[in-house]
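Note that one protein chain is taken out, while the other chains of the complex remain in position.
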Amino acid sequence: MKITFNRIFLMRLIAIVVVLLFAMVLFFIGKQHTVLLDNKTITVNGEEIKALKMVEVQVNKLEALEFVPRDRDKVEVTRQKHTITISYTDENWEEISITRKFTLPLMEEMVIISIPTLAANPDAPQSVWLEKYELPTYAVQAAPEDEVVVTDDLAGLISL
Amino acid sequence: MVLSPFIAIGLLEYSSLVASFRLFATTLAVTVTFMVMDVRVTIKFERIEYMNEKKTPLLEMKHISKDFFGNQVLTDVNFTLRPGEILGLVGENGAGKSTLMKILFGMDEIHQTGGFGGEVLINGESVLFETPIDALAAGIGMVHQEFSLLPDFTATENILLNREPLKYTALSELFGERLNVLDREKMTEISEKAIKRLAVTLDPEMMVSQMPVGHKQFTEIARELSKEATDITEGIKLLVLDEPTAVLSEQEADSLLKAMRLLAESGIAIIFITHRLQEIIDVCDTIMVMRDGKIIKTVPAEGVVIPEIARWMVGREVKTVSHKRAVQDTAEREVLLKLQNLWVDMPGEVVRNVDLDVYKGEIIGIGGMAGQGKLGIPNGAMGLFPAGGKIFFEGKEIPLNSPRNFLDAGMAFVSEDRRGVGLLLDESLEWNVSFTAMQVQDKYLKKYLGGLFKWRDQKAIEETTEKYVKQMEIRCTSTKQKAKELSGGNQQKVCLAKAFAVEPKLLFVSEPTRGIDIGAKSLVLQALRKYNEELGTTIVMVSSELEELRSICDRIAIVSDGKVLGILPASTESAEFGLLMVGQHSELVDGGSL
Amino acid sequence: MTLQRTNLQKVKRFLGNNTVTILFLVICAFGIPLSGYSANYLVSEVVVRIARNSFLIVSLLIPILAGMGLNFGMTLGAMAGQIGLVFISDWGIVGIPGIVLAMIISTPISVALGIWCGKILNMAKGREMVTSYIIGFFMNGIYQLVVLYGMGAIIPIRSNSLVLPRGYGIRNTVNLIGIRKSLDNLLMIRLFGIPIPLFTLVVIALLCIFILWFKKTKLGQDMRAVGQDMEVARAAGIKVEHTRIVSIVISTVFAGYGMIIYLQNIGTLNTYNSHMQIGMFSVAALLVGGATVSQAKIRNVFLGVILFHIMFIVSPMAGKNLIGQAQLGEYFRVFVSYGVITVSLVLYEIRKKHDRGIAGQILAQEQGVEA
Partner (left out) sequence: MNVKVEKIISTIMQGVKSFGLPRIIIGLFLLLLFIAAPFVGVNIGTSLSDTFNRFGMNAVMVLAMVPMIHSGCGLNFGLPLGIIAGLLGGTLSMQFNFTGPASFMMAIVFATPFAVILGWGYGQLLNKVKGGEMMIATYVGFSSVAFMCIMWLLLPYSNPTMVWGYAGKGLRTTISTEGYYLHVLNDFLSIQVTDHLVIPTGMFLFFGLLALMVWAFLHTKTGTAMTAVGSNRTFARASGIHVDNIRTLSVVMSTWLGALGILVYQQSFGFIQLYMGPFYMALPAVSAILIGGASVNKATIMNVIVGTFLFQGILTMTPSVMNSMINTDMSEVIRIIVSNGMILYALTRKTEATR
């Protein structure tokens, strides 16, 4: 095939580039991340940070979640930039509300946010209280038996 | 108006005249000399004027020659065509008209068979068209005999097929200009303009499938006319009409002729190919008669009469009519086959209403122009195409549309379509020769259990095949060879052998020599002749070559427009047949419905 | 030169031309009361199915325009769409962006498969349908090779929920929870208590408008020309082969999009058999709507979806109420689906032959007049 750099070739090139860019944008805005919210007593650098007694957490404008100690819940979000708002009452019966912005790494399926750490260091960089999370490996090994693949398309005929 | 070659010839004569005058002048008085000089000067002057006026003819074909594998079909054809001139091209089938047009259009067929000799000039420039598309781009249009129209498109859509004016859409930037939208208004405008030039009434929005035939023809012509000059193509300058009136009614034909005159007046040159000679005389400026690949005559149309053209067409007084059987008194002979009101629906070949008596023991020829129905007669009688009417064989009526009854009655048919109907191309010669006889007459079979099992008798088949291979001089490696590997002539012989194996009382032979070389031709004809003489088999032979019919037949029926126009003894002069073919008949005609 | 037809003949011709549709009307007329479903339920089911299936069926229209018959090779597009969905599921792209990205991924695959399919069909002129049907089967083998053995081994797939426990190959079913109904729910309105996925319907409407517009383009005109007579089109300088390939490519690409729309509604992907049946059901629905091998209009699509799917919905229940076996109804609808295609194809061939005989009738008539 002979490639001629005429107008239509250029147009097509531009179109392909635009579509590819658009696909990338879609990747950014459509990628789903699971954010685990954790309210557990945690030890960071030998220093123990206690779980909060009662805390309400809202990510973006999703429904607010309530946590008691040792609670863990998750929210599913798309895009990378998000805000988290936690409101709790401290020992002095003071209502404290912290709002933080955070950015999720693009290829991360799942991250965990430690609410006590965030409450303790509201101004610290996000790496202090947000880290990536991987499912424990035993969950995968729990299903050893091989799945039988049914390639017979007649099955689909009856049950459509 | 006079055609240029004539001028040239005229000039030659004049100049020799002039030379002799000059010779004279040296011995005669000075005044005489002056006079002669004067004449000479005027001639010269005239010539210059002429050359100025028609410096470059629109189309000039010089020394065109063409052969198909050694078979010469065109020899040294020369002619010129000026803008606005209508040239009538006539000739019998196979005279070379269509080959000439194919050369003009640069058809693939020509290039694949080794090109052609000579030169084609357009506006004085030598051109060589690679494809018909090139020819179209140079402003040459052709209207074919078969319509190349799309039935479910309107006239406008057909006229502008693949040349539609477009409206810009943004998507075309991306996907090419084929995604531009058709500009319907402009399309109608262009087609209306083209139709107007023809001065006919034709609804541009009418679907082609619903048009009468004449309108289809006009649509085709309008398509050519609508080709306007663009930067890559030129507007239509030359129009070739290949038998445009063949399918038209008289009225339609008349309006077509009028339209042609109109076009010519607007400067378009037309090459008009037709078998209706009166039309040629009516509409053409010049008539060019071809025969055997040569131009026989090029004359101004004025003052020419039909018999003259017919004579030119059929031409040579044939010396080699190989036999002259005494023409017997036909009234007393037994009628073997009788066709009554036969109609046949065969594509491109309509038989409307044929009445024909075939006498026992004779060879009767059926001739006529292409597409007039001569091929339809045997095909319909045999039942290969839907037919109606009545056939009587030996006094009994034979049901139509049933090949089996036809064969059972003792008739056989050698089809003109060798590859399609005549042969099992993928099977051996043995099968081809023996099949029909085996199926119809239970020949070459061994019977077991009282005829319950009919086993193919390989030995009998081989023997018969070998017999015919010898008898007909079929050139093959063995009787096991596949039919498709044989040459055309040998295939034809196999077809005949197949028919002979049935030992019919009456044999239909359709175009037995089409597409085979001269040697094979005479062998085939001899075989037919011999078969007729030795076994008394009646033969009905259909051929488009009149001379061939005349050389072998007793009587010849001429078919035109799906009807038998007349039957003449084979010994009648060619010119009479020529007249009959073009619809003029004399008193010699002795039968057929007129 | 047309034959004059009596009124009776006209009625006969109308019935003959619409046999399948009328047959279906009768089936539905009997089936609906037998099934005992409420009108409301039926209408909402039919609306769902219109939204789900129309796009796929519309993708069949363009090859018919180009005279290539019913494109059983649309399964190729369905495969491409499924591959797109597998990728976005693996990458975790959800919602509308996921759907659009799946479409973008499916496009080059569809185009490549379409070109290949078109080239093969050009080699098998005159028997496009049976060839495209076998192409579907053949490509299914290649698809399995890629998805069952290539994915996870050569083509990186990270998600454990997709890959078979053995480490490569995609599981039987892929949960499309991320994009499930995201197109349908984007603009869901309720009319008389019937949920209407307006956005999906708008997408389908846009496609229909595109098809109508496409018929007016030069390319559409060329396809019509090629569909009617390849030789005449070629003589006019239209690139016949290329045009035919383009028609198949367009069909394949749309089939891919259609499959994605179809599956976002269903919500689960049966990796190894979703695509195979889709060709058959789409073809059957189109034929039920009154289309033929050589002619199909947009109204055939919608009439077809409605009638075909009413039959589909009611037959198990009708079977149960009539004989006491729901399975009977299930077999019945399979039978009807295939039967419809058979009857349509047979009627088409017979009519083609009949039309060829018309010249003879005219001649006979002429004789009658003259005699």
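By letter and in written order, the chains are A, B and C; residue numbering begins at 1 in each of them.
The definition used in the following text is that a contact is a pair of C-beta atoms (placed from the backbone, for glycine too) under 8 Å apart; a residue touches a chain by one contact, two chains touch by 3 or more.
On a predicted model such as this, the values are computed, not experimentally measured, just so you know.
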Option touching the unshown chain, where C:T131, C:N273 or C:N300 are the choices: C:T131
Touch criterion as defined above, residue of B:L407, B:V540 or B:L580 at the omitted chain: B:L407
Interface with the undisplayed chain - residues on chain B: 382, 384, 403-404, 406-408, 413, 415, 417, 419-427, 431, 435-436, 438-440, 442, 445, 453-456, 484
Positions on chain C where the hidden chain makes contact: 120, 123-124, 126-127, 129-131, 133-135, 137-138, 140-142, 144-145, 148-149, 323, 325, 327-328, 331-332, 334-335, 337-339, 341-342, 345-346, 348-350, 353
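The working rule: only the chains that are shown with their structure count from here on.
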Arrangement of touching chains [line / ring / star / complete / other]: complete
Which of A-B and B-C has more C-beta pairs touching across its chains: B-C
Intercentroid distance (Cα basis), chain C paired with chain A, Å: 39
Whole-Å gap between the CA centroids of chain B and chain C: 48
For chain A, residues contacting two or more additional chains: none
Chain B, residues touching no fewer than two other chains: none
Touching residues (chain side chain C, partner chain B) in the complex: 1-2, 213, 216-219, 221-222, 224-225, 228-229, 231-233, 235-238, 357, 359-360, 363-364, 366-367, 370-371
Complex contact set, residues of chain A against chain B: 7-8, 11-12, 15
Residues of chain C that touch chain A when the two form their complex: 88, 91-98, 100-101, 104-105, 140, 144, 148, 160, 164-166, 169, 171-172, 178, 270, 272-274, 276-277, 281, 312, 330-331, 334
